[in-house]
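Of the protein chains in this complex, all but one are displayed in their positions.
And then subunit A:
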């Protein structure tokens, strides 16, 4: 990938990235990965384009809702739609996703009700969706801890005999998404060890968005992150994360390896977080406008749009329908979030344990009685639904 960043060395070099679509929207050939993108016809590319556009709309709506005080916090995915949507499209229905808290695009592709993601950030839930419904696990805020859960889950899939059966509807892979900062964590390194020695059917998908809050990747590593995996005995690949085609192809190959019994793969998607880490930080303190502009010119949505327009595969009627769909989706997100009621305070005692726990039960009983005392006094209850 030619760019002003190409002079970079260490973990920020972009010289060996798999790329199928240049920032200018030109399709380039790749001897290995063209085959893995061969099934991407115009309909599929438009579907990817739609998913990226709607993911971005969702992200912008959530950011606005945070600014309006409707969400306590938001972790933006702005700029990373290519890697999320590309890898998400590579998944089979039976595959399992253990996401980071920024994989909104993967959630969208998996078909989650997107406003459910916002329950966590609004403070009405710790995880507002059923992981089993779309094989999309809960977000985990402890960086990298879920890479071990994904690896263990993959070891379970392996024990269940769902690897290497040759039946594409049965063979199953697991994907763990995590950021560049997470690669410094012990748990991610332990996940690489366990995945390797067990040859677990897991894809370790690193979204290298170049920042761990304010710390650049150069504070986490001195070599490209993908270089670490071979030391664990795990093959790795670096892909242009803002190229949805390349991300799709690379992930598809890695998933195929996992499902067929070939073991784990480490994918480093080289991308850039255009927003803040979360709505709480200020990127102007730790990066330059020039850098942001450099990456704005590599926007994953613009790139695919340019390609589809060049090939006359993006009719105006499609764009108009998509714009209308995005507006309706935005309205749905706003309305749904504002309508999320406050849970009854006594629900804090629910589900601490799967079986009765005497102390929790006693505390719940005390609290219920305490709350009731305000009602008896004729005063407004401290709890209840808003």
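In this text, contacts are C-beta pairs under 8 Å (C-beta built on N, C-alpha and C of every residue); 3 or more make two chains touch, one makes a residue touch a chain; residues count from 1.
Keep this in mind: contacts and distances are computed from a predicted model.
Visitor: Unshown chain, UniProt name, "ABC transporter permease subunit", "Methylenetetrahydrofolate reductase", "Aminotransferase" or "Transketolase central region"?
Guide: "Transketolase central region"
Visitor: So one chain is hidden, and I want to know which residue out of A:15, A:34 or A:125 touches that hidden chain in the complete assembly.
Guide: A:125
Visitor: Among A:38, A:142, A:169 or A:317, which one is in touch with the chain left out?
Guide: The single option touching the absent chain is A:142.
Visitor: Looking at A:8, A:47, A:92 or A:193, which makes contact with the chain not pictured?
Guide: Residue touching the chain left out of view: A:193.
Visitor: Using the touch definition up top, pick the residue from A:235, A:261 or A:330 that touches the left-out chain.
Guide: A:261
Visitor: Tell me where the left-out chain touches subunit A, residue by residue.
Guide: Residues touching the hidden chain, for subunit A, are 125-127, 130-132, 137-138, 140, 142, 145, 147-164, 186-187, 190-191, 193-194, 197-199, 261, 263, 350-360.
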